[in-house]
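This structure is in C-alpha cells; I'll ask about it shortly.
Removed from the display is one protein chain of the complex; every other protein chain stays in position.
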Amino acid sequence: MSAEVEIPYAVKPHPVTGLFNGKFGIWLFLASEVMLFGALFSTYVLLRVGAEVWPHGYSLLNVPLATLNTFVLILSSVTMVMAWASLKMDDFRKFRLNLGATVLLAFVFLIVKAFEYGAKFEHHIHPATNTFYAIYFTLTGLHGLHVIGGILVNLYLLLPGSAMWRTEPERFTNRIECAGLYWHFVDLVWIFLFPVLYLL
Amino acid sequence: MSETAYGWWLPMNVATYGGEVDSLINVIHWIMGILFVGWGIFFFYCLIRFRRREGQKAVYQPIHARPAKYVEIGVIIAEAILLLSFSMPVWARFKGEFPAEKDALVVRVVAEQFAWNVHYPGKDGKFGRTAPQFISSSNLLGLDPDDPDGQDDINAVNQLHFPVNKPVIVRLSTKDVIHSFKIPVMRLTQDTIPGTEINIWFEADKTGQFDLACAQLCGLGHYRMRGAVSVDTPEAFAKWMEERQSEVSGTGTEY
Amino acid sequence: MDEQHHEHHHEHHHEPGFWRKYVFSVDHKVIGIQYSLTSLLFLFFGFSLMMMMRWQLAYPGQPLPWIGRLFGEANMPEGVMVPEFYNQLGAMHGTIMVFLGVVPLAVGGFGNYVLPLQIGAPDMAFPRINMASYWFLFVGGVVMLASFFLPGGAAQSGWTSYSPLANIAPVGQTAWLIGMIFLITSSLLGSINFIVTTVQLRVKGLSFFKLPFFVWAQFVTSFLLLLAFPPLEAAGVLQLMDRVAGTSFFLPSGLVVTGQPLEVSGGGNPLLWQHLFWFLAHPEVYVLILPALGIVAEVIANNTRKPLWGYRTMVYSLIFLGFMSFVVWAHHMFMTGMGTAMSTFFQATTMIISVPSVIILTALAISLWGASIRFTVPMHFALAFIPMFAIGGLTGLPLGLTASDLHLHDTYYVIGHFHYVVAPGTIFALFAGIYYWFPKVTGRMMNEKLGKLHFWLSLIFMNGVFMPMLFIGMAGVSRRLYDQTGYAHGAAVQDLTVLGSWSAWLLAVAQIPFIVNFLMSMRKREKVRSDNPWEATTLEWATPTPPPHGNFLTAPQVYRGPYEYSVPGRTADFWPQHLPEEAESPQPRPATT
Partner (left out) sequence: MNTASAEEVRKHVRVYLMVFAALAVLTAVTVMVSYFHLPVHTAVIVALIIASVKGSLVAGYFMHLISEEKIIYWVLGLTGAFFIVLMLLPTFTSG
C-alpha cells in the first residue's frame, strides 16, 4: 500500500473535458472563493446602504499608495503569466526570473499594505473604530492572507518545487498554471477592492 | 387561567384572525394525513404482494405510473391553493391591514434579557422619548426624564393587559439580543430585531389569562422569559390602567 | 486516534508502512473508514449530549442520577444542570450532529469509500487533499470538543449562533467559530475532490446517465458544499472579527446588555448573520438529505431486484433540488419582520422545492411495484426511510407557509419536523449504508438477527422521540427551553416530553445490538464467499474484497446502466455494469458459507 497509485489525468488532459485534474480543481476552488468574497462584498453593500452616513474612501485612506499597490499587483500578474509562458517556451531561466519577480512584487504589495495599516494604527484607528474601517480591515486583511498564501505557494514552486522541472516538466508547467490561476484571482479581487474601498 | 386553554393540539384561540390560521393548519394536516395514509396503503400493499417468495420474479419493464403523476399534480395544485387562498390572505391581513391608531390600543414592548417591558403611553396617550443612555435599573425603558410626554408613561414589566374586541398595535423592539414575542393563543410569533422597531397588531375576541413566551433563544434565562397576558373586559382594563397610573403619579419619578 | 498520537515518537522505529497505511493514508478507502469511525463516535457523543438534555426536560431541576456530579460545580451543581450548560449541550448537539456526525459520515465516509469504486477509479483525483480534508475535520472536531473546557464553557447560542447573542457569549463561541472554519475548509477540499473525481475519473463507458444514483447524489451535494459554505465562512470571519477585533458587523447602535450600554461602534445588522447563515444552512439540509437518498436508492434497487423506476427523472429532480435549495433560505426568517413581497417569493420557492422531493420519494415507492423484495437488514432501513422522510417532508409544509408558521415558528414542531428528516430519515439511510457496504469493507456480513432487532427498536423509539414533538409544538411550546413547565401550555404537554425522554434513552439502548454487531462482525463473523454478496450490479462489487490500494485489478469497462436487474432472457437476475455483452451470467451463489 505504500506504492503510489497512478491517478488518471493527473498530468495529461482528459480527452472529453480537455482538463487535467489539477486545473479543474483549482477552478472549483476559485468558484468557492468567488462565493466567499461575494458574501463579503454583499455585506459591504448592505452595511453601506443601511448606514446613515458613509465616508468616502478617498477622504480616509491613502489613495496614492493604494494606486501604487494596484500597479504592483497587476505587474505581478503579468510576471506570473510570463513565468508560465517561459516554461511553455522551455526557458527555465526566464521562468525563474519571472516567478522571482512575482514573489518580490507580492512582498512589495504586503510592505506597502503594512505601511498603510501602520499609519492607521498610529492614529488609533482600528477595525472597531467604525463600520467602514471594520469592512476595510476585514476585506484587505483577508485579501492579504490570500497574498501570503500565494507567496508561500510561489516560493515553494520557485525553490524546492522547481526540481520537478527536470523530472516531470509537463506536470511542473501544470502546477505553475494552477498557481498562476490562483494568483490572477488574487489580483482580480484587488481590482474590485481598490475602487470599492478607496475610491467610492 | 382557564383549564381548557391548553392541551395536546392547538391551544384555545382568542385572536380574530386565529381561526384562519387554525383552519389552514387543520387543512394542511388533513392533506398530509390523506397523502400519508393513501401512500402508506400503496407502500404496504407492495411490501406484501411483491415480497420475495416462490415464483415471484421481478419485472424489468417499468410500469406506466399514471396515477402517480396525478398524485404529483394534485400535490402541486393543493400547495398552490394553500399558498394563494389560505396563507397569503392571512399574511397580507396580518402584515398589511393595520387598524387605524385612533381605534386601537398602542403599546410598545421592549424586550430584554429576560423580561418584557410593556410600555403604555399613559393618560396623555403619548409615548415619552426613550434613549439608551437613560436606561437604568429604575428606568428600564430609558425614558427621557425631561420629556413631559413621558411623565405619565407606564412600564408594566411582564404584564401585557389589553381590552377584548379592540385592536392592539404593538411596537416591538429589544434592548439587547433577538427575542421572539409569542402568544400561542393569539397564533402570533414575531422576532424582535435589535436596532429596529417592528409593528404588529392583533385583536382578541375572548377574555382570559394567557401566556406570553419567548420563542427565540436569548440566553440562559430564555426559558423563564414569561409574560402574563390578560385580555380584559373594557371596564377591567380601564380599572387596571387606573391603578397603574396611580402608582406612577404616586411616586412621581418611577417609570 | 489519541493513542496513536502518543506513539508518535516511535514512528521511526516502526515499519514505514504503518503511519502511511492507517493514519496519514492517501487511500480513499482508509480515509473513508477514518471519516466513518470518527463521525460514528461524534454521532454517539452528540446523542449523549441530547440524552442529558432530555433528563432536564423530563425532570426539570432534579439531579441527574449517578453521573450528574461528574460534570463539575459550574455545570451541574449538586447534579442539577444549570441553564448555561443546557444551552451548551443544545448548541453543541446541533453542531456536532450536523457538521461532525451526519455530513462526515454521509459525504466523507460513504462518499469517499464508495464513490471512486462506483465509478471505477483507482482513487480520488487528489489523494493528498483528501487526507488533508479528513485532518481538517479532525482538528475542527477537537477544537469543538475542547471548547467545553474553556471558561464559560462551549458555544451556547444554538447551532445557528444568531448575533447579537453569539457576540456577547463566552469565549466558547470563538472556539466554535474557529472550529467551524476548520470544518468548512474540510468540506470545501472534499467537495472539490468529489467533483473532479466524478467528472474526470469515470471509467470507459460510464457516461453520466449510467452513474449509480448514489454518485449523482454525492455529485450534486458537492456543488452545494462548494458554493454554499463560503458565505458561512465569510459570516464566521465577520463574527470572529466582531468578537475578537471589536467590530460591529452584526451589532446595531444603542444596544444595552444587562443594563450596561455595549461599548461598540454599532452600525451593523443582526439579520445579515441570519441571511449568510441560512444561505449555507438551507443547502446544508440537502447536503444531509441527498447522500441519504443516494444510499436508499442503491439499497432499494438491489433488494427489489429491478431497475429504479424513473432513474432519469430522479436525477433531474436531484439537480433541480440542488438549484432550488439556494433560493429558499429566507423561509427560516419569516418571523423577522419580513414584508409581503419577499415572503411570497420565499413561500413560492419553498412550495416549488417540495415537488422534486415528492417525485423522488414517489419514484422510490413505485420501484417496489412488480419487485421481488428481499427483506435484508439494509432494506429494512431503506424502506423505513421512505415513510419517515415523508413525515419530515410533509411537516415542512405548514412551516413553509407564513400563516401557519405564525403559530408554529420556533416551536417544537420545527424540531420534530427536521429531526424526522435527519434522524429516522438520514440516519436510517446511513444505517442502511453501513449494513449494505459492511461486507465490502470488511469482507464479512453483519448479523441479520441483531440487525433486525436494532432496526425495529430504533424505529419504535425514534418515533417515540419525535412524534410527541409535533404535538408539543402544536401546543405552541417554544424550542430551546431549559424548562417548559413554567408556561401553562408547556405544563400541559409535559407528559409528552417525558415520553420523548424515555424514548430517547431507550433509543440509546436500541443501539447496543448495533454496536455489538458492528464490533463482533468485524472479527468473528464468517467471511463472504463472493465479492458480490448482495448480487449487485454496480462497480464497487467488481473489486476484490476488501479492495486493495488502487481498487481494481484491471481497469473495468462499463457496458450498461447501473440497475440492470431481472433483465428478461438472462439466467441470473442481475447483470453487472462491467460484464461484456457476451460474457456468461454470473451464477447466483449463497452470500456466506
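We just call them A, B and C in the order they show up, numbering each chain from 1.
Convention: a contact is a pair of C-beta atoms (placed from the backbone, for glycine too) under 8 Å apart; a residue touches a chain by one contact, two chains touch by 3 or more.
Treat the numbers as computed from the prediction; the structure is a model and nothing was measured.
Of the chains displayed, those contacted by the omitted chain across the entire assembly are A, C. Shown as candidates are C:Asn87, C:Asn193 or C:Asn269; the residue that touches the absent chain is C:Asn269. Here one chain is not drawn; of C:Met131, C:Leu227, C:Leu408 or C:Leu453, the residue touching it is C:Leu227. The missing chain lies against subunit C, touching residues 199, 223, 227-228, 231, 269, 271-272, 275-276, 279, 326-327, 330, 338-339, 341-342. Touch with the hidden chain on the side of subunit A covers residues 13, 17-20, 23-24, 27-28, 31, 34-35, 38-39, 41-42, 45-46, 49-50, 56, 58, 63, 67, 70-71, 74-75, 77-78, 80-82, 85, 88-90, 173-174, 177, 180-181, 184-185, 187-188, 191-192, 194-196, 198-200.
Just so we're on the same page, only the chains that are shown with their structure count from here on.
Contact topology of the protein chains: linear, an open path with no closing contact. Of all chains, the one whose CA centroid is most distant from that of subunit A is B.
Averaged C-alpha coordinates give centres for subunit A and subunit B that are 49 Å from one another. Per-chain CA centroids place subunit A at a distance of 34 Å from subunit C. For the pair subunit B and subunit C, the distance between mean C-alpha positions equals 32 Å. Among the residues of subunit C, those touching two or more other chains are numbered 266, 269.
In subunit B, no residue touches two or more other chains. For subunit C in complex with subunit B, the residues that touch the partner chain are 82-84, 87, 90, 156-158, 162, 164-165, 168, 251-259, 261-262, 266, 269-271, 304-307, 309-310, 335-337, 339-340, 343-344, 347-348, 351, 354-355, 358-359, 362, 365-366, 368-375, 383, 386-387, 390-391, 394-395, 397-398, 401-411, 471, 474-484, 486-489, 491-493, 496, 565-568, 573. Of all residues in subunit C, only 16-17, 20-21, 25-27, 121-127, 129, 188, 191-193, 195-196, 199-201, 226-231, 233-235, 237-238, 241, 245-249, 264-269, 272, 276, 279, 548-550 touch subunit A in the complex they form.
Residues 1-10, 14, 17, 19, 21-22, 24-25, 28-29, 31-40, 43, 46-47, 50-51, 126-131, 134-135, 137-138, 142 of subunit A touch subunit C in their complex.
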